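Of the protein chains in this complex, all but one are displayed in their positions.
By written order: A and B. Residues from 1 in each chain.
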Amino acid sequence: MDQETLLTIQGYGKFFLILFVFIVFYSYAYSIYKRQKTGERDFEKYSNLVHDDFLDSCPLEKRDNSIEKND
Amino acid sequence: MQSNAQLEYDYSIVKAFTFATILFGIIGMLVGVILSFQLAFPELNNLAGEYGTFGRLRPLHTNGVAFGFTLSGIFATWYYVGQRTLKMSLNESKFLMTVAKLHFGLYFITILLAVVTFLMGFTTSKEYAELEWPLDLLVVVWWVLWGVAMFGMIGMRRERTIYVAIWYYMSSFLAIAMLYLFNNMEVPTFLWSGDAPSSLMHSVSMYAGSNDASVQWWYGHNAVAFVFTAPIIGMIYYFLPKESGQNIFSYKLSLLSFWGLMFVYLWAGGHHLLYSTVPDWMQTMGSTMSVVLILPSWGSAINMLLTMKGEWQQLQTSPLIKFMILASTFYMLSTIEGPIQAIKSVNAIAHFTDWIPGHVHDGVLGWVGFMTMASLFHMAPRMFKREIYSKSLMETQFWLQTVGIVFYFTSMWIAGITQGMMWRAYDEYGSLLYSFIDTVEVLHPYYTIRAVGGLFYLVGFFIFAYNIYKTATAGRVLDKEPANASPMAS
Partner (left out) sequence: MFHWLEQKPFFFAVVLFLTVAFAGFVTIVPDFAKQSQPTVGTKPYTVLELAGRQVYIKDSCNACHSQLIRPFKSETDRYGMYSLSGEYAYDRPFLWGSKRAGPDLMRVGNYRTTDWHENHMMNPSDVVPGTVMPKYPHQFTNMADLATAYANANTQKELFGVPYDTDGMPKLGSWAEAEAQAKEDAKLIASDMKNQSVKDAVANGQVPEIVALIAYLNSLK
C-alpha cells in the first residue's frame, strides 16, 4: 500500500472516529438529562459524597455484593 | 463513632506527602527565583561554578515544581480524598498500607536523586522528561505502586458510586502512565558501547528529529493536562464544596466536562510545534483543538465559581475560599490564554518568547499553586486535629502571592510581545531593524519585575510553610472534626 492510500485511510478513519465519539458524547449528555428529568437518577445528590464523608456514616448507596461478584 | 469507634481514616501517608509538598515546593520555587534573577543579572550564573548556571538549574526548577511539589500535593490529596469519598480506611488493609508507604519512600528517593543528577548534568534534554533512564525506571515503579494503591482502595470502597474527583485522579494515573512510557523510550548506550568505557547513565532516544519532537510535545502538553490540570480539578471538586458547605453547582456538568476534557486535551499537543517541520495537518489540528478545549475547561471553571452561588460572603470571611476562588479564576485565565497563543498567527509572534513562560506561570502559580496550598490548609486541621495557626498570616500570604503573580504575568506579556515584534521588525530599506542583542537588552526591566514577583511568591510560600508547621505543632487542639469551614485562629 502506498503512502497516498494510507493517508486517505487515515483521513477517513479519523473523521468517522470523531463522529462516533461525538455521537456517544451527546447521547451521554442526553441520557444524563433524561434520567434526571424522569427521576430515574438524581445526579445532584452525589455532592453529598463530599459533605458526608465520615468513615462511620452510612454510605449514600451501599455496594450490592450480589452484583459485585459479576465484576 | 459508635459502631466503628476504633476505625479511623489513616493520615500518616497524607502527612508524609504534605511534608514532601512543602520541601520540594521550597526547593523548586527557590531555584525558580534564582533563575529569574539570573536572567536579569547574568553575573549570578557563575556563583557556584558549573553547577549554578541557568542551563543546569532549569530542569531542576521545572521538575522540582512539577514532579516534586505538584505531584506530592496530588498524592497527599489522593490519599485523603480517596479514603474519604470511597469511605474506606487504609487501616483496613495491611497490603495497601505497605504499598502506600513504599510509594512514598521510592518517590521521595527518586526526587532527591533527581536533584543530584540534574546538578551533575545528567539530562535527556526532553522537557519535563529530563530524567535519565535509571530514574525513569524508578518512576515507573512508584507510579505502578500508586496505581495498585488507587485501584486497591477503589476495590475496597463502601460507597457504590465513585465521586467525580476520583475520576480525575484515575485519569491522571492512566494518562501519565501511557505518556511517560512512550516519551521515555530510550536505549542505554553502554549496552552497545563496544569496548569503550562509556557512562552507564547515558541513553539515546528511540525516535529521531521531527518524530521525537511530535512524541515529546504530545507528552509535554499532556503532562500539563494530567499533572497540572486534571488532578487539580479533582482537588477543587472535593475541597471547594467541602470547605464552603455548598453543593457543586451542577454535578451533571462536572461529568460532561470531564469526558470533554479527556477526549479533547490529547489532540492539542501540536500547538507546540506550529511552523515547525512536523506535518501541516498536525499543526492545524493542534491549533483547532486548542480552541475547542476552551469548552470543557470553562465548563469546569464555571462550575467551580457557581458553586459559591449565594454564598459569596464567604470570600470575605475565609481566606481559604479566597485561595480556591482565585485559583479557579486563574484557571479560566490560562485556559483562554493558551488557545489564543495556539492560533497560528498569534503563535508566530508568541512562540520562543517570554509570553510562553508567562502563560505557564499564570497556570502553575495561580491555579496549581493556590489550589495545592488551599488543599493542604483544609487538610491540616483534620489530619493534625488542630486549629490553623494563623488567619492573618494566611491573608498576608494570599495578597503577597497574588501581587507576585500579577507582577509575573504582566511583565512577561509585555516582554514576550515586545521581543516577538522586535524580531520581525524591518526598516524602510528592508533590512532587519534590530540585532538579537537589542531584543535581549530591552527585556532587562521586565526580567527584573518578574524576578521580584517570583520572590514575592516564594516569600508567601515560606509563610505558608511556617503556618502549616505551627498548625501541626502549636495550633489549638480540636475536640471534634470540623464539618466544613476550617477553624483558624486569628
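Please note the rule applied: contacts are C-beta pairs under 8 Å (C-beta built on N, C-alpha and C of every residue); 3 or more make two chains touch, one makes a residue touch a chain.
Note that the structure is predicted; figures quoted are calculated from it, not measured.
Peer 1: Per the definition of touch given earlier, which of B:Phe190, B:Trp298, B:Trp399 or B:Tyr466 contacts the omitted chain?
Peer 2: With B:Phe190, B:Trp298, B:Trp399 or B:Tyr466 as choices, the missing chain is touched by B:Phe190.
Peer 1: Can you work out which residue in B:Ile162, B:Val291, B:Val406 or B:Val459 touches the chain that's missing from view?
Peer 2: Spelled out, the listed residue whose C-beta touches the missing chain is B:Ile162.
Peer 1: Which of B:Thr21, B:Ser89, B:Thr110 or B:Gln216 touches the chain that is not shown?
Peer 2: B:Gln216
Peer 1: Touching the missing chain, which residues of chain B?
Peer 2: Touch set of chain B with respect to the missing chain: 38-39, 42, 45-46, 49-50, 53-56, 58-59, 121-127, 151, 154-155, 160-162, 167, 170-171, 174-175, 178, 182, 187, 189-199, 202, 204-216, 218, 259, 262-263, 265-267, 269-270, 272, 275-279, 282, 285, 348, 351-354, 356-357, 423-426, 431-432, 436-437, 440-441, 447.
Peer 1: For chain A, which residues reach the chain that was dropped from this view?
Peer 2: On the chain A side, contact with the omitted chain comes from 3, 6-7, 10, 13-14, 17, 21, 28, 31-32, 35, 41, 71.
The criterion applied here is as follows: only the chains that are shown with their structure count from here on.
Peer 1: Averaging only over C-alpha atoms, locate the centres of chain A and chain B and give their separation in whole Å.
Peer 2: Going by mean C-alpha positions, chain A sits 27 Å from chain B.
Peer 1: Going by the contact rule at the top, pick out the chain B residues touching chain A in the complex.
Peer 2: Counting only chain B, the residues touching chain A are 1-4, 7-9, 84-85, 87-89, 157-161, 163-165, 237-238, 241-242, 245, 247-248, 250-252, 255-256, 259-260, 263, 481, 483-484.
Peer 1: For the complex, give me every residue of chain A touching chain B.
Peer 2: 21, 25, 28-29, 32-33, 36, 43-44, 46-51, 53-57, 59-64
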